[in-house]
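One protein chain omitted, others in place.
Moving on, here comes chain A:
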Amino acid sequence: MEKMSRVTTALSGSALTGRTMHCHLDAPANAISVCRDAAQVVVAGRSIFKIYAIEEEQFVEKLNLRVGRKPSLNLSCADVVWHQMDENLLATAATNGVVVTWNLGRPSRNKQDQLFTEHKRTVNKVCFHPTEAHVLLSGSQDGFMKCFDLRRKDSVSTFSGQSESVRDVQFSIRDYFTFASTFENGNVQLWDIRRPDRCERMFTAHNGPVFCCDWHPEDRGWLATGGRDKMVKVWDMTTHRAKEMHCVQTIASVARVKWRPECRHHLATCSMMVDHNIYVWDVRRPFVPAAMFEEHRDVTTGIAWRHPHDPSFLLSGSKDSTLCQHLFRDASQPVERANPEGLCYGLFGDLAFAAKESLVAAESGRKPYAGDRRHTIFFKRKLDPAEPFSGLASSALSVFETEPGSGSMSWFVDTAERYALAGRPLAELCDHNAKVARELGRNQVAQTWTMLRIIYCSPGLVPSANLNHSVGKGSSCGLPLMNSFNLKDMGPGLGSETRLDRSKGDARSDTALLDSSATLITNEDNEETEGSDVPADYLLGDVEGEEDELYPLDSEHVHPEEPEYVLPQEAFPLRHEIVDTPSGPEHLQDKADSPHVSGSEADAASLAPVDSSFSLLSVSHALYDSRLPPDFFSVLVRDMLRFYAEQGDVQMAVSVLIVLGERVRKDIDEQTQEHWYTSYIDLLQRFCLWNVSNEVVKLSTSRAVSCLNQASTTLHVNCSHCKRPMSSRGWVCDRCHRCASMCAVCHHVVKGLFVWCQGCSHGGHLQHIMKWLEGSSHCPAGCGHLCEYS
């Protein structure tokens, strides 16, 4: 029987022709179904029930099945199905719970054949047996499925899903007796049509209602299901447990799913809400649809492949009252528009990047944008020969290897752990942190701390030897940072001034001065080709060899002048700030006033925007000597913090923010602070520095950050005996009425802080365990485990 039907269908499907076309219906469609001969389609909806002939160029209305004067709810169709064996037989599911069969062979105008009124609620789905002529199955909102024999007046058997409502029923194409049903509670059930007492198998397929399912036409036991949770899943039912084979994530709830004929891994889906397109997916590539049909203007409610052996014609009906025939070759293919790219970090910081070859080629042509140097600073770039990428496009794979040591973030961890952020006078904190930074070889940071100390504590008391000392030992690490900063922020003219100023401060000869301005020019050139991406690249680390080549400045030359160098810069950003950022006008106004008062004669000079480097120089000296109040520097400090944060060293920004506290906080807007805090905390947590991160949270003044500690403070405990969650109290289990956590030392119930060994899971009162482990290294429970307490 099965074989015969397949032969007949295969024969008639030899020559399908047509084009992408659509026709207007009078009313929204709820479902469509195709006749076996692939030449007619039936459209059903609340107020439409018509048969259209599919012709070469157009749809032609052939028959209106809605006859009679009064509209009846029996004709308000939720679903329609055309028998795949008998061209004259149709069945509809009505919203009022009636199942109607139609016989097109009837001579009268009214083709209605039989009426089954057994369901109490809306019937969501009807389905004919694929090979048996008289068997019809229905699934309803009342939770029942009924099997009708069309030769009898009422149902043969009733299947109870024990659930609220059945959303779909489908006979298996390969197994004669099997059908699948899907439910609103997320379950899928498999039934044997001979056994109405209980289902063969049941499993939860989706979170929320399962709207549809479809058996694979070729592969026995493959079932595709679609649900409200926006997923299409493909299950293998041949194994003992239903196994999820593929999962496609769509962007909206899945209303219908239909396997594509002759294409083993393709299926078509449409959505119930929001999204109007029809997608054809290759289930092996679940992220980008293989094809997309965008004709409809409202949600698509019914889809059907025109012929069971022709993969190129898809029919669809929609709420926008149109019936469409889509040709696969006219579909838009999102894959073509996508730029396939892959990016992945290796275990040791290696970075692999794959992209379409054409893309990579185009990019390398644009020097100023991408700039190979960007990579070569940290990575060696090996270009592997192009690999074919699933036959679609050839792509280039680049692997960037980390140079040994350069990707290491150990400095970050060390710094985080050793910095002192509170609890001591500011001067001590600064000194301590400077020392930490210096020991880790981060001289620029060390300098910054020292300067902060100078600014905010006892100005001028820092012995100059101290400075020189750090400079002498310094590597070139911090230098490039400074350079790029200058150039970017101040523009070339200003940059050269500071440079001049710098060398002057160092009391060097004129030759040296020329020297540095010469380097400056080369730097400028670099900057221009680099674009704005540069600073971020430097952040990752102590770049050595190559840096020196790029910036051949000698270190002695640059470092010592930093204290002075910061001063002249003051005059300009200060005014810019007043004009540009109206965010904190009061503070800034105050600060703008302070230099006017203190540095009286410097006033005029600093007001004149850019005169000559020498006048600026004198100003700077005057300012420095007159011991300005720390407030004067706050703009500068703010810029410094911003600079560090922009470089990615948010650690520095946050640490300084905490250490300086009120002194700078008001200058930086809340949002920025919060942003810094959250990024630093995030970093700390990635490095498992929980204690430090907690300290930072505690010390932060930003409300949004400090409440991080308040969120999710509940600790969920499971009972150690019955493994169920303990809801009411943390120490007594409601179910097994036993005390869950006993102290291994004192054998009492632990109600407060409980510490336990992750190795042997024994534990007890924090105090008791601490005491015990001071004296013994073995577990107090006597299990023989060598517990560690850290």
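FYI, a residue touches a chain if its C-beta (ideal position, glycine included) is under 8 Å from a C-beta of that chain, and two chains touch if they have at least 3 such contacts; residues count from 1.
Simple rule for what comes next: contacts and distances are computed from a predicted model.
Missing chain, UniProt name from the options "Mitochondrial ribosomal protein S35", "Autophagy protein 5", "Sestrin 1" or "AP-2 complex subunit mu isoform X3": "Sestrin 1". Only one of A:Ala39, A:Ala252, A:Cys722 or A:Cys760 touches the absent chain when the whole complex is considered: A:Ala252.
Considering the full assembly, A:Asp298 is the residue among A:Glu218, A:Asp298 or A:Glu439 that touches the omitted chain. Touch with the chain that is not drawn comes from one residue among A:Gln40, A:Asn74, A:Ser634 or A:Ser741, which is A:Asn74.
In the complete complex, the residue from A:Phe148, A:Phe211 or A:Trp235 that touches the missing chain is A:Phe211.
By the touch definition given at the top, chain A reaches the unshown chain through residues 46, 70, 72-74, 76, 78, 94-97, 117, 119-122, 141, 184, 208-209, 211, 228, 252-253, 272-274, 276, 297-299, 727-728, 734.
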